[in-house]
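Only a single protein chain was left out; the remaining protein chains are all shown in position.
Per-chain numbering from 1; labels A, B and C assigned in written order.
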Amino acid sequence: MAEQTYFDDVKEGQELPEFTIQPDKQQLVKFAAGSGDFNPLHFDEKFPMLKGMGIADNIVHGRFKYAQVGRIVFAFAGYKGRVKKFGVSYRGMDLINTPIKVKGVVTAKKQEGGENIVELDVWTEDADGKKTTPGTAVVALPSKG
Amino acid sequence: MSQVFFEDVAEGLEIPELKKNCSTQQLVLWAAGSGDFYQIHYDKDFAQGTGLPGLIVHGALKHAFLGQLVHDWMGPKGELRKFGCSYRGMDYPNEDIRCRGVVTKKYTENGKNFVELDIWTENPAGKKTSPGTATVALPSKN
Amino acid sequence: MTTTNPSVITDEMRAIVGVEGAPATLEVERTNCRMFARSVGHADPIFYDVDAAKAAGYRDIVASPGFLGTPIFNPNRPPAGPAEMSGRGYSIPYKRVLNGGTEYEYFPENDVICAGDTITVRGKIAGFEETTGSIGPMLITKRETTYTNQDGKVVAKMYGTTIQY
Partner (left out) sequence: MAEVFEVTDEVKAQYGVEGPPWTYEATTTSIRMYARGIGSVDPIHYDVDFAKSQGFRSIVAPLGYIGTPTFHPDTNDGTFGFPRRAGGGARLNLPTKGLLDGGTETEYLDYICAGDMLVETSSLADVRVRGNMVFVTNEAVYKNQESGKVVAKQRLTSIHIG
């Protein structure tokens, strides 16, 4: 459980605490179980579609990476904050057993409709530093006052 | 789903066979359904690392297939009382698994009509890989 | 039974026979009932559809054969699933383990497991046996697990056999 973030303490350009996840096959099978997406692309290395794409190993679910971005946003918002919106696009594939960094940065803060709004850029990054799942999020934070 | 009645059943009766053939997806679905995420059922390298020839079908999945075999046969008014099997041989993905059963005994006890069956899964070589038994209570026509 | 090898059953092991482990809770819900039935390949709507199950005389979606609920998972607590509840308090010299078999007994005269149920599960070791087979000397552990629903009714028992050699 992360410490609560307050609006007062947030600065534009502030980076969110990043983390790295390196999903193995068991993790992706657990994600299939949790998400209900049983596409063999993610656990059967002989699945014909992979061969057609010229890929020799399983691909991490886009939705898995979306959920990782969700984790960094949720941890930033804390239990007293509210995640209003978060979205990503899937720009690059990540393969199983490779490290995926999950990162975020504050791009704007403003008060709007009585709420303390913080805007974020959020993304996953592969080992080469390529943003494979770029996106944005909007969070409402409590203030100390 | 049609109903089978106690009077229709005789010792030696073979119940309709249920044929299964597990894709790798089926094994992952079972991991999700059962909560058993042991990698020998979906990670070939892991399975071979433990000395297996490759992925194997979960024993508990074959057990559940036998549950389906009996459920589908006994009809909506049948009651499944007991079913079990032991694991005597491995089955592999993308190979036929024949789920079969035969009535071994019928009797009435405390006003209930019981039927006992031998049930088993059979691999393509005809070996019984999961032999077991089941007991069901069936309705009477009267 | 001809056992020429020295017994691996200790007094410590004999002492735990019949002793119930800590109870665990299993949850039976519509989504996990459906997921289990889907993963077996069931077609009967009583395993998926509330209305079909009610029309057939059940309280809610029925748990298909072999499904007794999902243990409450918490990564911050040590696991307490039925498999973990017994057999951890002693060690034996055999390295390899086989699942010898599973048998479920149901008690429909008490109740049938349906979505919405909370099941309390208690396990115990029913006994140890030793024998020598083609794979050499082995220890057979028989486990018995009892499933009781929220109304205190025993709805199922599981008899499991583990072979170590």
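To be clear about the criterion, contacts are C-beta pairs under 8 Å (C-beta built on N, C-alpha and C of every residue); 3 or more make two chains touch, one makes a residue touch a chain.
Model, not experiment: these values are computed from the prediction.
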Identified contact with the non-displayed chain, of A:A67, A:L95 or A:I117: A:A67
Selected residue (touches chain absent from view) among A:P17, A:G36 or A:P99: A:G36
Residues from subunit A at the interface with the omitted partner, ascending: 1, 21, 23, 27, 30-40, 49, 52-53, 61-64, 66-71, 73-75, 79, 82-90, 135
Interface with the unshown chain - residue positions in subunit C: 27, 29-32, 34-35, 38, 41-43, 45, 48-49, 70, 72-76
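Just so it is clear, only the chains that are shown with their structure count from here on.
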Best-connected chain pair, where connection means C-beta pairs in contact: B-C
Where subunit B and subunit C are represented by their mean Cα positions, the distance between them in whole Å: 17
Set of subunit A residues in contact with two or more other chains: 33
Residues within subunit B bordering two or more other chains: 29, 32, 35
Touching residues (chain side subunit A, partner subunit B) in the complex: 25-26, 29-30, 32-33, 38, 40, 43-46
Subunit B residues within the subunit C interface of the complex: 1, 20, 26, 29-30, 32-35, 59-61, 63-65, 67-68, 70-72, 76, 79-87, 132, 137
Complex contacts: residues of subunit C adjacent to subunit B: 32, 35-44, 46, 56, 64-67, 70-71, 73, 98-106, 108, 159, 161
